[in-house]
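Step one of this worksheet: look at the structure below.
For this view, one protein chain was removed and the others were kept in their places.
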């Protein structure tokens, strides 16, 4: 009996984490084969990761066959799980997503605002191709996507690819649960947060420990800045008491872009002037990480990895594979079709929701209405996401314009055209769908 | 630490089952006190049941304080769980619900057709009163209702009583799961049926064993009559191959009233002529059961109880209390607000659905659309139920007429008035809300 | 400037009515050309009608070019309006739709029950073909369908044909408005009925004369049988006072099949034994009508035509053409997509609703919720219609079975298979889509 995992984007600096996750769960998730796949530009990194992964398996003494390759189609044969963690255009593209909007006076961020839109434009077509391969070559495999913007990518795949076994994951709900557990001095496994919303726009409504409502304690900690669950890559600016007391919701770290826009913009402009973009910082971090990975004595995931923003991402993915494989029917927070869970959103909108995980996929637990205080913001983000997905596929200039206008961080009819034009031009290598001359 | 269960309708012949359920689960559901409550007419039965329950606890050597009383308000003090299993008007009223419709040429049944409507008319106001008491006296208690018609009663309470911690249970999904497990030679705990629909009008969409889809095997067994999960009180007439193959759904035993109306009516008329109504048969059964219960040597639930139709009802209730108490987050099939689980029904329609059971109540797992083949029937039943609930509360003759007209087993504008009038007259003792002279 | 009307099914006995309607409105609807189209089997009738139409135009001295042909595609060139009034299989097929269900103990009727389903099965594929021709040959033409079952046919076309300029019409709302006007001694143009529901399952909610609510007077007349708006082909059985007072709605004549099923069945069995089917009666009527039409001295629509059931059908169609052509923005009752008008039905369900008629088509006026008393029945009919439409197109036996089961006049799992099999066999000449061997 075989159980094969294919990691697309296997040369990512996060891969040691997924390796560790699989090794640690091997008694219940008996993976027999892992293939790491990457593209030609990533070959060198792939080799380094491949060798480290090999050492990790050896040290753990698990009967897992490991290989790495540039041949995606070959790799997919007989796969049971396919994780996708790619970055189309690499950190160079990210650097543009951050720098160009900033130079036009807008937030420049990897998954929010203009940067996030362009990342979607580059990424969605590539993942649609991968999903088509999966559907043809290993139609029973579950795709677990942690490529950002994970919510939009997942919705694009579920709506527009023939492969329907797709689940999106993110480490934000995981982080929020773990940080909250810490504040409450509780075991994270006993903490349940009632999440509501979208990827990178999710709120916590209630926090339960063993079923007991402890939301108020958490809100108090948040207002007093005792609780900070921002990942390494997002500096928390804190939340005012009035905000916390008025909403009675746990924001996620990305909400600062929307509710503290001026401060974040000022901070980012300053950081850019001092250190360049976050992409450039990360490039340095990655260089250092790969140097560590390349050390032939290293046989485990190095703790330096946790300093990257996406820590625990892979842990989330491994838990999910485990529950699917073992039909655990436990509850995890993933990105999937709403299917009625949130009353105010269409059934085929992808939401980030608590789901029962079965080997027939995640089934959202019903939530009811959106909280009135953030209903408008969530509805707007979803409508925005739909425009991005459509434009990603059609490459239509006017739809791209609509997506920019619909984004609450842009929404400036006189400044969109120069910003959009510069971004399309800067990324044109990765945007073949936009190649046709834009209409007037 | 105390854990108190109050059984309203404690003199019911089913009570030994709930006693056994509590005793058996005592290590995880450490009940400290049970009070059996009944009305004056049921005092004699209550005594018999009370003494049997006492012997059961003694034999099991559990530290449970037991008492029985006619004082409902007193009993409710500090209750944690309140189970309701009452029969307003007793078996005499049931006898009328069965006989009178039959004499007008209609199905006469306890929870379906005209009989079910009248049972709702008698029962809903009484349960609303009980719910008000619960809300005032023990507002944190969960009401677990297994009084029929359980779906309508639960919707009436959730919509019209101040107490919102109400869950409706039925043994039909339990029976279907267990019978299916038997046919598949599987452990019932590993069988999951995707149920969709309403109480006594629920269908099984998919049958999984450990997450593997085995629906087709079950359908084949059903079409070949190898599978029969009818409870003792419903004689199965079998289902045609064409029906099973066309719907690809598991009907529940009560569906025979709707899809085999002529056969059931003919059979019931014949049975009535030979043995009187089912109520009369049950009266004999109950007499025999109580004779057994009254035997001072009996210290356990006697197996004769299983021959009554509602076997396992109480087992279902005990499982539910266990999962709420322990915040198990497991999946059980109960009656609660739809809340988006079924796309085609309003959020505040009570459905019989697979729910995650937490100590904050049941949360339905999303289902999506109704199966096209039975969508119309389910929508009609729900619309009918809404009319019954309204008429139960207002006592409005025209609304009662509407409910009769909307019922697929009646729907006969020229025959409703005499049938309705005779039923209202026959039951008038228990229908104070209908006392005001009906309008023309 | 040309204005061309094509009448598909031009050999129908109703055509003189549409001719008269066009001639009468010529000052505001200046039709320049009419082509009558029929199939080979109807050639003889087409000739007779064609010659009569010619005499009518001549007598009226209107500059309308008239022709008749079997070449549908040729006829459609440059058409502005295409009316469709066909009968696939002719009255012979209708005779089977009436006789066969009756012989199995079910209502046998042209547009309701098993007969209506088979009529849909025969008709929908042919109209889809016509709509494809229209879309290719005269894409700007409005199709005005009065082929029954008009609601289902219209929904099938709007959902499954490329041509979206399709409107369904029926004379029932027209009749109800005119009969009501008579009872109220009012000008029909000043009477507005708030209709709600589906074709042949529509109810009147409110009756206004010049905006003044006179519903109660109308209901009183209905209950006292002073008001009878049944068309010639449906014998009214009257409605009980309790029914009228409880619903406070105006039923349409076809509702007798659903609410007076036993009486109608008994009456129809008796009528069949005495006179054969309605189809056979109509065959005689038609023979007599065509003898009249063939009289070279006849130059107008003969009043004998009004004795046929469908009187005013064509008048409805001509009013509609007039309002579209002149962008009148008046309100007419037609069959079109719900588009939100009725809250409880999906947007793409075809309803019979009051619409603002513009030259961009009909736009339903919002209605709100279905009346509670008939909500379940209307939802069930719509779910049933969806099954019929699907089965009409796929020719899938199991879907046909589902449609039969979902029909409130059938819904009998043990009797469907023999009934369905006999009907499919009897009509097989006109049901190529069902030719493939049915699955087990």
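Quick notes
Note that the chains take the letters A, B and C in the order they are written out, and that residue 1 is the start of every chain.
Keep this in mind: a contact is a pair of C-beta atoms (placed from the backbone, for glycine too) under 8 Å apart; a residue touches a chain by one contact, two chains touch by 3 or more.
This one's a predicted model, so the numbers in the text were calculated from it and none came from an experiment.
When the full complex is examined, the chain removed from view is found to touch A, C.
Within the whole complex, the absent chain has one touching residue among A:179, A:260 or A:354, and that is A:260.
Of the candidate positions C:237, C:356 or C:393, contact with the hidden chain is made by C:356. Residue in contact with the omitted chain (choice from A:39, A:70, A:186 or A:247): A:247. Between the chain not shown and the residues C:186, C:331 or C:372, the one that touches is C:331. Touching residues on chain C toward the chain that is not drawn are 192, 208, 210-213, 327, 329-331, 338-343, 347, 356, 358-360, 363-368. Remark: the residues of chain A touching the chain excluded from display are 239-243, 245-247, 258-263, 372-377, 379-384, 386-387, 390, 397-399, 401-402, 405-406, 408, 411-417, 439-440.
The rule is short, and it goes like this: only the chains that are shown with their structure count from here on.
With each centre defined as the average position of its C-alpha atoms, the distance from chain A to chain B rounds to 46 Å.
Measuring from the averaged C-alpha position of chain A to that of chain C gives a distance of 55 Å.
Residues of chain C found to touch two or more other chains are absent.
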